[in-house]
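Shown here: the complex without one of its protein chains, the others still in place.
For chain A:
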Amino acid sequence: MLLDLLPEERIATKVKAENWREVGRKVGEILLRDNLVEDRYIDAMIKSLEDNGPYIVMAKGVAIFHARPEDGVKKTGMSLITLDAPVEFGHESNDPVKVAFAFGSINNEQHVEAMSQLMTVLMEDESIDKIYAKDTSSEVFDYISQIISNN
């Protein structure tokens, strides 16, 4: 479930980042801090965007960073940052990014349910702008919990 993988401690608000690489680094560092991934996983997340283009900006204003289980995942988990100022990723229609997620999964199954709940959150009207407008991680966490319990 999404909130088991994304506890309040792995949410940070008003994070300063100059460019998309820094966004990836900062959201990935939360996974590293909690010992969910190895440092090389963050490099792999960034490289994935270099290789495949900015399609990780999956919806308006939101980027979802990840790499493969074999790129250094120790335990399945997710992190979320809201940005101090929006950052351009070079996406043709979903820029600029205001909110970024990162996840690592130890296999192709463990995060599936959480991703489905995350999709519910993204499909909620204006949810990204509302998350972006929150001041604290507990407000973001409570808002996401609320969407999930309403669906």
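FYI, a contact is a pair of C-beta atoms (placed from the backbone, for glycine too) under 8 Å apart; a residue touches a chain by one contact, two chains touch by 3 or more; residues count from 1.
Assume contacts and distances are computed from a predicted model.
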Protein name (UniProt record) of the chain left out of view, among "Nitrous-oxide reductase", "PTS ascorbate transporter subunit IIB", "sn-glycerol-3-phosphate-binding periplasmic protein UgpB" or "phosphoenolpyruvate--glycerone phosphotransferase": "PTS ascorbate transporter subunit IIB"
Which of A:Leu3, A:Met58, A:Ala133 or A:Ile148 contacts the chain that the document leaves out: A:Met58
Residue among A:Leu83, A:Leu118 or A:Val140 that touches the chain left out of view: A:Leu118
Where the missing chain touches chain A, by residue: 48, 51-56, 58-60, 62, 64, 66-68, 92-94, 103, 105, 108, 111-112, 115-116, 118-119, 122-123
